[in-house]
Every structure is written in C-alpha cells, then in structure tokens.
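With one protein chain removed, the remaining protein chains of the complex are shown where they sit.
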Amino acid sequence: MTDKPTLAQLAEQLGARLRLAPGADAGLVPSGLNTLQDASDSQVSFLASANYRRFLAGTRACAVLLTEELAAECPVSALVVDDPYYAFARATSFYDTAPHAPGIHPSAAIHADAEVDASACVGAGAVIEARARVGAGAIVGANCVVGGGSEIGAGTRLHAGVIIYHGCSIGRDCIVHSHTVIGADGFGFAPHGGQWTKIHQLGGVEIGDEVEIGACTCIDRGALGNTVIGRGVKIDNQVQIAHNVRIGDYSAIAACSAIAGSATIGNRCTLAGGAGVVGHVTVADGSHITARTLVTKSIDSAGSYSSGTPFSDSRNWRRNAVRFGQLDEMARRLKDLERRLEILVAEGGQSREKE
Amino acid sequence: MTDKPTLAQLAEQLGARLRLAPGADAGLVPSGLNTLQDASDSQVSFLASANYRRFLAGTRACAVLLTEELAAECPVSALVVDDPYYAFARATSFYDTAPHAPGIHPSAAIHADAEVDASACVGAGAVIEARARVGAGAIVGANCVVGGGSEIGAGTRLHAGVIIYHGCSIGRDCIVHSHTVIGADGFGFAPHGGQWTKIHQLGGVEIGDEVEIGACTCIDRGALGNTVIGRGVKIDNQVQIAHNVRIGDYSAIAACSAIAGSATIGNRCTLAGGAGVVGHVTVADGSHITARTLVTKSIDSAGSYSSGTPFSDSRNWRRNAVRFGQLDEMARRLKDLERRLEILVAEGGQSREKE
Partner (left out) sequence: MTDKPTLAQLAEQLGARLRLAPGADAGLVPSGLNTLQDASDSQVSFLASANYRRFLAGTRACAVLLTEELAAECPVSALVVDDPYYAFARATSFYDTAPHAPGIHPSAAIHADAEVDASACVGAGAVIEARARVGAGAIVGANCVVGGGSEIGAGTRLHAGVIIYHGCSIGRDCIVHSHTVIGADGFGFAPHGGQWTKIHQLGGVEIGDEVEIGACTCIDRGALGNTVIGRGVKIDNQVQIAHNVRIGDYSAIAACSAIAGSATIGNRCTLAGGAGVVGHVTVADGSHITARTLVTKSIDSAGSYSSGTPFSDSRNWRRNAVRFGQLDEMARRLKDLERRLEILVAEGGQSREKE
C-alpha cells in the first residue's frame, strides 16, 4: 500500500465521476471508509443497496460512492459509479494497513536447495524445505512451512502459520490465511481383517491464480492424481476439501463447508456456510447451495439447492420432530383414508342413486 | 499455582465448613480431585448432582464437597458448601499443573518496537511484531504470532501456536488455546463480471476480559468496524466467528458452532455444539440454542430454540426422509380430505334429514 489517495485520485482510480459539494476540496485526503451511518467527515462512504438509501441524507461522510440515479440526493460530494459495491471493494485496497516484515528474517530456515526469489519476504521462524520455490514478491509469513518441492506463485501471500506439504503448487496472487493446511494426506484406508491399512496419498494439490483461502482450512492431497482448485476461487475459514476434489473457476465456498473425496464442484458455484457435498458427486456450474445443506447426489443443472428443517422454539420443535419418525406411517394412513373415502363416496353415490 | 492446600486450607479457600470424619486430619494434603466412584483416599471428591448421590456411601475419597443437606450421609470428611459444583470448579485451580516456560526464550523474535512487560513470558519461536504490546504477567506460548500493533492484556495466556493478526486487542485474564486465529480477513468479496473482487477487511477484533477461547477457533476481523467479543465469554474449539459479529457478555459457545457475518448474540446466551447463526440476525439475551440448530431469523425473546430431525436406524430414517419431500403434497391432500369429508358429512346429514 502506498499513501492514501486524495478525493480526486480516488475518483480516478475507481473510474468515478467526482461531483464536489459546495466548498469541498478535491485535494482532501480521506482517512478511510465507513458506512453511511458511521462515517465521520474525513471518511468516504458508499450506497450499494436500496436498504441504506434512508441513511444518505444524514450522512457526515466527506464523499459517497453511488450511482448517477441517486447522486442528486447526496448531501455531500458524490463519487458517481456504475456499481458502487464493486467500487467500494476496490477502494478498500487503498486503506488496508496489513503489515508484513520485509526481507528474509534471520530465524527463517530456508533449505540450501530451495529457491526463494530475491523480492520475496520470509517471516520469522518460517521453514522452506528442499527444492521448494517461492516466486517474486511472494510473502511467506512467520512460522509458515513450505514443504519439499512445493511452489508458491509470484505475488502470493501466506499469512503466519500456513503449512503447505511437499509437492503442492499455489498459483500467483493468492492469499492464504493462518493455520490453513494444504496437502495433508487424504483419508484413505483399506479395511483388512478388522483393521485399516493406510493408502499412502501419492497425489498433490494444485491451486490456481488469485485464489483466497481462509484460516484453519484443510485441502488434502490427492490419493493418486491431484486435488485441484480453479482460478479465482474464494474459500472461507474451516473448510474441509478432501482428496481429489475439483473446484471450478470463480466458485466461492463459505465457512465450515465440507466437500468429500473426488467430488467435483463446477465453475461459479456458491456454497453457503456449513454446506456439505458427499463424495464422488458432481455439482453443475452455477449451482448455489444454501447454508448447512448436504448434497447427497449429483446436481445436473444450475439452481439453488437446500436441505434441513426450520428452527423454532424447542417445545414446538420437539412436538414436530417426533412426528418426523412417523412420517412414513402418516403417509400410508393418509393414502388409506383417501382410499376409504373414495369407497364411501362411491357407496354413498350408489345409495343416493338407489334413493 | 503454588503448593497444594491442606484440607483446612482448601476449606478456607472455598469458604467451606470442614466437618472432619473421626480420626481424620485437617492437615492432610489431598493429592487431587476425582469422582465419587474413582477417588482414592488421597483425593477430594464432590457431589453436585442427585444422579451421583448413590455413589456417596461407597466413596473412598478423603473428603467430599457437598451441601449441608447431604453432609449427614457422607461417610468421610465433608466440605460443606452452598454450591458444590462451583466449589469443585474453584478447587480445580489448586491442582492444575499446566506448565509454561518462564521468561523470554532466546529464539522468540520480538520486534524492537514491541512492548513486552518485564513480567510477561514469551515462548520459543514466538513472534511479536512491531508496536504490539504484551501486558504484565501475560504468557505468549511457543510459536505464537502477535501481529503489528495488537495488544495482549495483563494476565492473559496464549497457548502455543495462537495467531493474532495486526490491530486486534485481547483483554485481561483471557485464555486462548492452540492454533486459534484471531483477526484473519472476513470473507468479503464483491461480484463483478463473473469474478470476485476482494473487500479488504479494515476493522479489527476486540476481545473483553476473562474470555476463554478453545483450539482451532477463528474470529475474523471486521470489514469496517470491529468484531466484538464481550466480557467473560467462553468459546470452545473449532468455532467460526465471522466479521463484525458481536457476542454479548458471559455467553458460552460450544464446539463447532458458527456465527455468520454481522450477527449479534446477546448476553448470557448459550450455543450448544454445532449451532449456527446466519448473518445479520440478532439473538436475544438469554437465548439457548440446542446442538446443531441453525438460527435463520432473529430471536426476539429468551428461550430454547431447536432445529433438525431425530436420528434412527438408517432403514427407518430413509423411509421417513423420503416423505419429507412429499410433505407439502401430503398437507394439501390432508386438507382436501377434510374438505371432502365435510361435504360427505353435510350430504349424509342432508340424506339423514331426508330420511
């Protein structure tokens, strides 16, 4: 990050049209970003959803990112853009102060056979094993471990404590958060004589460019081939991705989701928090899986998919939940009632006919 | 921890009335604590639930924490208290042998601009970044990382491998278990042209005093403002707390629970294991969420809340589960039956009237 931009520079960077309020100065350097409600007069805000329009008139922000349509209502300087949420997202990059230690910390343990680009940074206590490669401008955080022969693409940042096993590759311009583990063994055992024989996991993990992965997430290495994460995929915290899973480009997977072995997720899918996908199934491009849904069969066409039951107060829930265990019986009794009513109606008809 | 207390000292510390069994010695130093069934004659036990009363007569413990009401039944020395479970909890502190390395380990990497109190301990391989502050008596375990400008309150213990990102504050007398990550980026991206643009997470994390957090838990930094954990909150292992969540004082959150972005949990709530709360909702003070329940709407009043279905053998479960997908149809057929029966009864009445 360089110096913070002036309003004029911000407009230029974001492709925004700056409409200054009376007396406002395009040379002002905003201190940061905030919501319409909470912004101080040194902060820029944004209006990206109709829900927040009611806060526009009262905002104290020095400027607001919004559409042409709403600019007339803006009581302060306006930064007019087509897509205010996207512009806001881009603007956040100017205010991110996440620091990192420069250079190679003397306590990092870099194997003599590893290749670390001269422009890369390696934090205290980090370990780079034999034949590993760290690309230009990459940042390997404190206490990270990059296993033998693994590759970290240019511009990628591993936050502190990330562990990459041997034989894995991470693309360019990725971000991996702390304590994520990439390349641990998939869970594979052959049963034999009432015990389990380990299937050594001989594949690796391949992660595309511009992927972000949250904290404490696990992506296992493949059993034979690789586990593959496509380009631009975004993965949240505590996600479990098993061996030989394939995730298509630009899919997004929210926290606590889990994808079992050899499942394939298409491009541009979204999995909401706690979603699950069983092994060996395929999820079509553009599918959306709602929170805590368990996908137990392949999904052939884009759409939104759900499972689960609604929550309620526990007393009512118990009353209804106990009936879940009687559902099949209820369905049979319903069918039986229908049959008996048919007969009765038929008989009634007959008796009426007889009348 | 200091030396173990004698029976008399234990009574004094816990505010218990010591009623010695014949021949017992108030100067005895018990070796530890155990259940009524398993205690040896050098261990103290406790009776905190009616379920265990049947074990009292046969206990070999040297003394038992119990209420006045049950003291007469105690075959050994009694430590009479109002709340035996609370007294037991307090007693455990005298027998905890969790060690920690004293002082600052020479392999710790402490930035010249960090402030570490002279009475704090920093373990091997720990990293304290620029402008971070570690309070009096705090313990930073082996291989922990405390990010730039973050603050660890006095008396707080970070077990080995905890990672605190930059700009976060942890209160006084907190305990954080291994591999928990505090302050990683929230999961925020703006969709644009079929790809995802990162929303840099500019807020921090604020954790109150006397908070305990389990292992492998994630608490993300806020997008704009902070993620806030109140005073005395207890959080278990593998819990996911997303950006801008607020958790009220003295709430307790069991393992594998997940709280999505900007949700607010009130004071003195409990979330049982695997509970989930979707984003942007509010859970009222004093709410109790049962295991694996997903809260999908705001909860306005204290109470117990549940979702899910009961488990059964898989064959029966399958029979009933398939009916779940027919529920709406079943409800319509039920309504239709009721309508038809009404008609039939009306007609029958008419025909009876005609008779």
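As written, the chains take the letters A and B, and residue 1 is the first residue of each chain.
Criterion: a residue touches a chain if its C-beta (ideal position, glycine included) is under 8 Å from a C-beta of that chain, and two chains touch if they have at least 3 such contacts.
These numbers were taken from a predicted model, which means no experiment stands behind them.
Novice: Touching the hidden chain in the complete assembly: which of A:S77, A:T156, A:S169 or A:Q238 does that?
Specialist: Spelled out, the listed residue whose C-beta touches the missing chain is A:Q238.
Novice: Touching the absent chain in the whole complex: find that residue among B:T59, B:S77 or B:S178.
Specialist: Reading the full complex, the residue touching the unseen chain is B:S178.
Novice: Among B:D83, B:D113 or B:D300, choose the residue that contacts the chain missing from this document, as touch is defined above.
Specialist: Residue touching the chain left out of view: B:D83.
Novice: With the missing chain put back, one of B:A78, B:C256 or B:I299 would touch it. Which one?
Specialist: B:C256
Novice: Touching the left-out chain: which of A:E129, A:E151 or A:E206?
Specialist: Of these options, the touching residue for the absent chain is A:E129.
Novice: Take the complete complex as the reference. Which residues in subunit B touch the chain that isn't displayed?
Specialist: 32-35, 38, 83, 85-86, 88-90, 92-93, 95-99, 101, 105, 107, 123-125, 141-143, 159-161, 175, 177-179, 212, 214-216, 232, 234, 236-238, 250, 252, 254-256, 268, 273-274, 291-292, 308-315, 317-318, 321-322, 324-328, 330-331, 334, 337-338, 341, 344-345, 348, 351-352, 355
Novice: Residue by residue, what part of subunit A touches the chain that was omitted?
Specialist: Against the left-out chain, subunit A lists 107, 109, 125, 127, 129-130, 143, 145, 147-149, 161, 163, 165-167, 179, 181, 184-185, 187-192, 194-202, 216, 218, 220, 224-225, 238, 240, 242, 256, 258, 260, 276, 278, 288, 290, 293-297, 303-310, 312, 316, 319-320, 322-324, 326-327, 330, 333-334, 337, 340-341, 344, 347-348, 351, 354.
Simple rule for what comes next: only the chains that are shown with their structure count from here on.
Novice: Please work out the Cα centroid separation of subunit A and subunit B, and write it as a whole number of Å.
Specialist: The separation of the two C-alpha centroids amounts to 25 Å.
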